[in-house]
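Every protein chain except one is present and positioned as in the full complex.
The letters A and B name the chains in turn, as written, and every chain counts its residues from 1.
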Amino acid sequence: MTARLKHKDLLGLETLEREEIELILSTAESFREVSERDIKKVPTLRGRTVINLFYEASTRTRTSFEIAAKRMSADAVNISVSTSSVVKGETLRDTAKNLEAMKPDCIVIRHASAGTPHLIAKSVACSVINAGDGAHEHPSQALLDMLTVKEKLGSIDGIKLAIIGDIAHSRVARSNIYGFSKLGAKVVVAGPATMIPPGIEKLGCAATFSADEAISGADVVMMLRIQLERQDESFFPTAREYSRLYGLDNLKLARAKKDVIILHPGPINRGVEISSEVADGQYSVILNQVTNGVAVRMALFYLLLGASKEEVKK
Amino acid sequence: MKIKILMDEKAIARALARIAHEILERNKGTDGLVILGIPTRGYELARRLKAVIDAIENSDVPLGAVDATLYRDDVGIKKTQPTLKKMDIPVSIDDKKVIMVDDVLFTGRTIRAAMNALMDFGRPLSIQLAVLVDRGHRELPIKADYVGKNIPTSLKEGVKVKLLETDGSCEVVVEPLKEVDKK
Partner (left out) sequence: MLRLVIKGGRVIDLAGSIDGLYNIYIMGGRIASVKAVDKDISATELVAGEGLEVIDATGLLVTPGLIDAHTHLREPGYEYKETIAGGAVSAAVGGFTTIMCMANTKPVNDNESVTRFMLKKAESAVVNVLPIGAVTVGLKGERLTEMAELKEAGCAAFSDDGMPVASSSVMRRALEYANALGMVVITHAEDTKLAGAGVMNEGEVSTKLGLKGIPSTAEDIAVARDILLAELTRARLHVAHVSTRGAVEIIRNAKKRGVKVTCEATPHHLTLTHLAVEGYGTNAKMNPPLRSEDDVSALIEGLADGTIDCIATDHAPQSVIEKDVEFDRAANGVVGLETAFSLVYALVEKGLITLQAAIAAMTINVARTFNLDKGSLKVGSSADIAIFDLKALWIVEPSLLKSKSKNTPFGGMNLKGRVEKTIVNGKVVYDANKQR
């Protein structure tokens, strides 16, 4: 059995093959069980160190990685950095070498600038997991979304996924487009024209400006968080109009398949991108997403740190 | 390549039948018994063992799987990490007599890991080990309570238990070791 990831890092789903994604998901399925035990801890990664390097505040993702590391018996160290290396007058190579001197086995990085995990990964020998880089990718989020859909629907192959909202600025959208399309789903993104970036179709999806069209016949609807500040940059006129056109309410939801699943990377703007009755309704699996998030991250640690580093491609 | 067939389908069935009787004899029936197989082939053997025991005693002994992967001592040493298998503990194992089943007993490391895994689920009254083949070469102080067949082997040989469910045939073979097969 030669099931393993082909790279030392997990920087995005774009570079993963279908088999690798399937391996992560099936491994995560096994790890879900660990979190249901009384003793929610296995000794697998005893003595390993995981650094959570967060340049952007994110309690949710950071906590999920931290719990995952701890349930694997790895030591998790959280480093929150509020300034970029530019402000500190330090190069990224300096930052990377400093971290490496702490001898971590894995660095989990969240950064507001796209590509920063990639640049750091080039300078360190340990594994790097991208926990969200700018508007680029957020692979562990997409994997947990996929795990949730697989849990609920049994399979991803052949389903229709609608992603609604600010596609241009969303790393969650990009990773999910790659992940779901690689596993055979049909992905349609919808949002205001100002928020559909050029060439998004090349990532593996269809694009429309109509939420209704995207939601029609969908098995899964993913609502992205809208940043209300974007109003000031004329991406959309008002939250009211955005909500009217792209907010998910029961009326729009009626166009989807009967047993539709609603995903949201959280935190929710209630009443803007998703109405309260939908968010709390029977379809929502937002809390399953949180549980699956820990399982997916345990699987990532297991697959990246569980094998000897030799012969693994950089 | 020389392959020696050591047990055929009938021999395996006879060994399991004997082990079933030994288990029942030692434990005085099925009371408090839980059978847990170590995936993949250990679980298949456990399934058969349960069937034999249930047929004799007209019982329904709880059957489950204990995956030792996350408790192994070679994580991070081997080039590829072993694939996670099923962990399925169907009932509380507190104060139960757990019969752990595996196909081949070799270094004892898998059994050590499986016992550690079990301890995270409760405190059994006892853990007993049943294996189809004991090939020797122990590296830890571990001994099987029930053995289908003792097969003295060289370290240059591999012992393979093949089962209908997993391998399409039913036999135990000894073959010269290929590099890739080294356990």
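Everything that follows uses one rule, which is that a residue touches a chain if its C-beta (ideal position, glycine included) is under 8 Å from a C-beta of that chain, and two chains touch if they have at least 3 such contacts.
Quick caveat, the model's predicted, so the values are computed rather than measured.
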| item | value |
| --- | --- |
| Interface partners of the hidden chain - shown chains only, full complex considered | A |
| Touching residue (missing chain; options A:Leu5, A:Val50 or A:Ile200) | A:Ile200 |
| Sole contact to the chain not displayed, among A:Val77, A:Leu92 or A:Ala206 | A:Leu92 |
| Where the missing chain touches subunit A, by residue | 14, 84-86, 89, 91-93, 111-116, 118-119, 133-137, 168, 171, 174, 197-200, 202-203 |
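Keep this in mind: only the chains that are shown with their structure count from here on.
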| item | value |
| --- | --- |
| Centre-to-centre distance between subunit B and subunit A (centres being mean Cα positions), rounded to whole Å | 39 |
| Complex contact set, residues of subunit A against subunit B | 1-4, 26-27, 30-31, 33-34, 37-39, 41-45, 48, 302-303, 305-308, 310-311 |
| For the subunit B and subunit A complex, residues of the former touching the latter | 67, 69-72, 75-87, 116-117, 120-121 |
